[in-house]
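Only a portion of the chains appears, each positioned as in the full assembly.
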């Protein structure tokens, strides 16, 4: 999995029918800043993931990719390759708290 | 999933038999422009995806990769790893409308 920040959303009317009613969020993968190792920084990449947890803009989330994106009750039969499996409260790296939700 | 722009198409006569009759489109993945964060820009990569929605050149679409590309009614048994699951109407990032179809 990887950590990503929710930055926006996508509207799509014409789509595969099973996708109706599923929230599509824009997420940006983050990684540890390499020099200082004290904060998470964006990788600059842009992905779209299905959300079933009520994630909102600014939230840091955990993204699962590939066939395992279909291993949640709400996404079992969907043609998707990325899903949010958790909203991140805290990330600790090298004994430091590099992210805290509050 | 990722956002891509449909830029062209591929013609292939000699192919795996189950692929007969399926439209193959050229798509270019897009990402948020890193400095201004106000527009989507191409990643410069070139992929081929199956289309079942009537997508046309210039459309922005949502692409699903991997085994989940087979999770639509029309692609269930195809040897494909990328399918268009939606035509994008709007993309909102950082509260900005960074793409609108009209």
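To keep things simple, chains are lettered A and B as they appear, and every chain counts its residues starting from 1.
Here, contacts are C-beta pairs under 8 Å (C-beta built on N, C-alpha and C of every residue); 3 or more make two chains touch, one makes a residue touch a chain.
Owing to the predicted nature of the structure, the values given are computational and were not obtained by experimental measurement.
Displayed in place are 2 chains, all sharing one sequence; the entire complex defined by the structure file totals 5 copies.
By our rule, only the chains that are shown with their structure count from here on.
Centre-to-centre separation between subunit A and subunit B, using Cα means, comes to 20 Å. Residues 7-16, 18-19, 24, 26, 28, 44-49, 57, 66-67, 69-70, 77-82 of subunit A touch subunit B in their complex. Across the complex, subunit B meets subunit A through its residues 1-3, 30-32, 34, 40, 52-54, 62, 64-72, 75, 83, 85-95, 98.
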